[in-house]
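Note that this is a trimmed complex: some chains were dropped, and none of the rest were shifted.
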Amino acid sequence: GSTGGGGGASAPGATGFTPPKIEALKSLGASEGQVNLVAWAGYAEDGSNDPKVDWVHPFERASGCKVNTKVAGTSDEMVTLMKTGEYDAVSASGDASLRLIASGTVAPVTTDLVPSYKDVFAGLKLKPWNSVGGVAYGIPHGRGANLLMWRTDKVTPAPDSWSVVFDPASPYKGKLTAYDSPIYIADAALYLMATKPGLGIKDPYALDDKQFQAAVDLLKRQRQNVGEYWSDYTKAVQAFKSGDTVAGTTWQVIANLAEADKAPVKAILPKEGSTGWSDTWMVAAKAQHPNCAYKWLDWIISPKANAQVAEWFGEAPSNSKACAETADKGFCDTYHATDEDYFSKVHYWTTPIAQCLDGRTGVKCKDYSEWTRAWTEIKG
Amino acid sequence: MPDQSVAVRLRGLRKSFGPVEAVAGVDLEIADGEFFAMLGPSGSGKTTVLRMIAGFESPTAGSVELGGRDVTRLAPFERDVNTVFQDYALFPHMSVLDNVEYGLRVKKVGRAERRERATAALRSVRLEGFERRGPAQLSGGQRQRVALARALVNRPRVLLLDEPLGALDLKLREEMQVELKELQREVGITFLFVTHDQEEALTMSDRIAVFDRGRIEQVGTPAEVYERPSTPFVAGFVGTSNLISGEAAKAVLGRDGTFSVRPEKLRLALDADAPVGADEHGAIGTVAEVVYAGAATRFVVDLDAGGRLMVLQQNRDVSSMEVTELRGARVRLVWNRRHEFAIVP
Amino acid sequence: MSVPLPGTPVAPASPPGRMDRPPGPRRRLAAALHRHAGVRLSLLLAAPLAWLGVAYLGSLAALFVTAFWSTDSFTGDLVRTFTWANFHDVLTIEVYRTVALRSLGVAVAVTLIDAVIAFPMAFAMAKLASPRTQRWLVIAVLTPLWASYLVKAYAWRVMLSSDGLLGWGYGLWATIATLSYLWLPYMILPIYAGLERLPDSLLEAAGDLGARGWRAFRTVVWPLTFPAIVAGSVFTFSLSLGDYIAVKIVGGRSQLIGNVVYDNIGAANNLPFAAAVATIPVVIMLVYLAAVRRTGALESL
Amino acid sequence: MNLSRGARLALRLALALGLVVIYVPLAIVLLNSFNADRTFAWPPTGFTTRWWSAAWGSSGVRDALWTSVKAGAGATAIALVLGTMAAFAVQRHRFFGRDTVSLLIVLPIALPGIVTGIALNNAFRTILEPFGVGLGLFTVIVGHATFCVVTVHNNVLARLRRTGRNAEEASADLGADPFTTFRLVTFPMMRSALLASGLLAFALSFDEIIVTTFTAGAGVRTLPIWIFENLFRPNQAPVVNVVAAALIVLSVVPIYLAQRLSGTTSTH
């Protein structure tokens, strides 16, 4: 990986916190008959929304585990839900996973018990957001980058930099959009990393007071130009289509949907790189149905299911063999699934903690609750 | 040239509510300063007529004139009449004084004059000292007087009263009848008064219109209406109607037909052979029932010739002991022929 | 005038038969209850009070206590040591005041808009429509309550978008319009009920005494239906004050107090701080309820 | 009614306009359920019925609907019992703190839903969890019942005030004990009030999302939650419109029935 790339940074876990001692499952036993999941919408489709989209029932038939899914809207809801202890497994994004590990909510995963794990892209294994000290805490599920999208008819010249959304004198005042979450502060940090090297930002998720303040100030200035913040993609697609929004962060799937609906948009990974996400299936420390949970973990990253999820949800699959299983043969190319170079520019979401994730010692970094407060202040 | 001395004139007034013809053609003239009663059973259209005069309902046909001016199409607030509602309709959120001042306030009468006139109106209904109370803190009779003051203070040409005494108990009601009558004499305003109580209508009014099923059956002074009812309905509704018909009429009166004589016109002779004068009629019978009513006693007499007659006899010199002993007695009823009247069915 | 009675009258008073049978246990219980009003009252009140007084108020109190704790920023676990920090932050950091005031403004605006729209509608329903039509109108007003709140909010998003039916764009005004729309039925119904209770004769009396439309409205209708309006406003006010979803859909870049609470519990998993922020709308509502309590509005909801 | 023609006209116009305002967005919902565009592009890009068939085939909708009905029915039942009891206590007895009871009943609806939601969530988790009871349909019902009580309470209270105690006294006078009286007289006379308030309570519960969010457990997906989850998926948003449009149409039935029933029995 490249410098600062989420994939290549020194593993903070090595020097970082010590998670509570929790034993991983040693061997698989009999299935418990059911499993409770916390998942992103679209990660555990059982055909109830669209009969054609169903990888839960095949799993149930194959494993004998009935699946109960609770869909969470945000990473933070996931954390909250997992803390209730009612759930066995969770599809945690990087901004949730460390919190789950640190609070002892999830247990390490014995990857040997997940046969499909061997096919997962190397660039996703044992990363700071899914492992601590070289111990895997979950199975990577998929990934995606937060892209820059714009209306080709309204934004000229075509941008290649995030500056189009961060420039205070943007001609698109009131027509910009940004992702509505505290983690978006990292996008600003990423931009500053490239444009203000003096700040010394190495990892957009490890910001000390000064760096953090700079990012917050940038976002406060940006707010003057923002038309709306988005958090769900129906809203994002609709805003781009109607022209209420002409430029801003997006996900590949949104770009695809907007294009499919004939909106004149284009999405790129800007030259500064971008933030992104990689989700990890984790097992609860107090799982009541651990065997079924493991079976689910293996199932969901098996080539066929992984391909189905990726296509339905709109992300790059984590299993290298999944690309062969997609219905749309060009799918993996569209989502750069095998393009490690592309993903090397992506800084995956990671929960900011007081201990700087970039390995700095002697300074305290801003933790996520401070990010949250700041986000409230930014939005005003 | 409008006739200034006619306070209210109704011409061919009709009102239908869907299929129901509540008022079926009413013509009426009420003179300035009259105390005029509209009497009739429930549902006979009295309220509806009143509401058309006030302007709350618009007639289906016909016209309403006030003081010679056609007001049929005018809104209530453009008419020079005021109403005392059956339920008084006092504004519950205003004090007695504010209620009474309301009409003046709306007409932008100055504060001082307003206060003065309202106080005078309250005095005239004997409610000094109640100014600050709310309607909820008043008794029924007091509320009625506030409603009256509230209407009178505007010095309307005509005051409409819809059974203003209906909700009061008998004693209070009798007192209020006297007060109302005196008040009307004092202020000289035309009162148009709705009631279904015959005695109330008879004792209070200068003239009475008897309503039935949306029509006026008879208009006249109390005595005219009581003593010379023009239809069987009026005869029955205003006072007790003693009917003699068929065989009995033949035997007693020597005539065919249906005749009526008021109970108080009958003299009860304890001697069945009591003499009957030349201008008199008489009938023999047995006292079936004696009802002592304090000031008077009512006797129900079964006539030998058939039928029964009610006799009213003032308890002037007799005591209740004496009258109740009469049950079962043989008596002769005697009355002056001029008090009989034929009923045209 | 006598009334001939039928030959078979009701039998004369027989010796009391009712008391002869020994009363069953239910009757004895009923009789005992009759003699003890206090027991009756306790039986009636026990369940509602246990539910609302103990369980609900208890939960609120527990939440309030939480506001004096803190969370471990990394693990998200509660740290149960007393601290003023949350309240200190809420009171001193300006953004919370701004957001609180903005939310208050939105709630007030929504309430006023709804009152202005609802009143004439309710008036026409209660006083101009025939009883039959009234029934249909009530249905017409109630029906939208069954269409999902979210779907309606999204329908507004579609209308407000720059190429939509209205095309006003998103922002605070869009939020106010959408919330006004969403809560309108909750305002119409109490006012309608209040106007229905208002006797027609009072309006007629006002007209009879010379008050024209506007004046009659101001001096009679308004003061007498005020409690009903206040009752409606309790709905619109509290629903607006706590909303965080509609504003996300049409609010553009604005946020309300509900979002702050939600972000802190949902996003930051910081229940203590969320509880501290939540105290703001609670206090506003309590003040509001206390202010309107005398009008009798709370019973017209 | 003594209103000028102009005023009448203006009021009728206001009513008509208000109804238009109420129904235009609903019409848009209906229209969008046939909109070929997945994100409700305006004007509609084309006509399609595929969302309707998708909704028809969606078991998720049906499950969620059923969950909502269960939650609504449960909450309404509890609210009916509690609200009626409280109304009887308040109307039929004088006691210290009577006003406070009324205030207490109003509180859950007067406080913002998110406050009730997090308070209950917190309480459930700290109190129920030690007993091994997690969030579930039960907790949703509890949460909903809490704020539904007020509609029943106020409706029943108004009805009790209006009907007075005469009929009940007549019943006692005729030899019926209070239980019989309740069954034969009180309850039938309150039926329409209970029906109306129950319907309103059910509607409140049926469309509640905020308290539900915080009180629903794993696998408990009420219709609003389902809508919430699906509205934000581009492929599903049109199906959500279908569901909403269908609900609007279907809702007329219960409301109409309730209106009819209450209309015929409440003439007194």
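Going by the order they are written in, the chains are A, B, C and D; count residues from 1 in each one.
Definition applied: a contact is a pair of C-beta atoms (placed from the backbone, for glycine too) under 8 Å apart; a residue touches a chain by one contact, two chains touch by 3 or more.
Just so we're clear, the structure is a prediction, and the values are computed from it rather than from any experiment.
Only one copy of each distinct protein chain is drawn here, but the full complex in this file has the composition A x1, B x2, C x1, D x1.
Everything that follows uses one rule, which is that only the chains that are shown with their structure count from here on.
More inter-chain C-beta contacts link the pair A-C than the other of A-C and A-D. The greatest centre-to-centre distance from chain A, using averaged C-alpha positions, is reached by B. Inter-chain spacing, taken between the CA centroids of chain B and chain D, is 54 Å.
One inter-chain figure worth recording: chain A and chain D are separated by 38 Å, centre to centre, where each centre is the mean of the chain's CA atoms. Chain contacts: chain C has residues 154, 158, 161, 163-164, 204, 207-208, 212, 265 touching two or more partner chains.
Counting only residues that touch two or more partner chains, chain D has 1-2, 4, 40, 42, 228, 231, 237. In the complex of the two chains, the chain D residues touching chain A come out as 37-42, 45, 54, 57-61, 63, 125, 129, 134-135, 217-219, 221, 228-237, 239. Contact residues on chain C toward chain A in their complex (touch as defined above): 71-77, 89, 93, 95-96, 98-99, 154, 157-158, 161-164, 169-170, 248-249, 251-255, 259-260, 263-270, 273. Of all residues in chain C, those touching chain D in their complex are 18, 26-27, 30-31, 33-34, 37, 40-41, 44-45, 47-49, 51-53, 55-60, 62-63, 66, 117-118, 120-121, 123-125, 127-128, 135, 137-152, 154-156, 158-159, 161, 163-165, 181, 184-185, 188, 200, 203-204, 207-208, 212-213, 234-235, 238-239, 241-245, 258, 261-262, 265, 271, 274-275, 278, 281-282, 285, 288-289, 293, 298-301.
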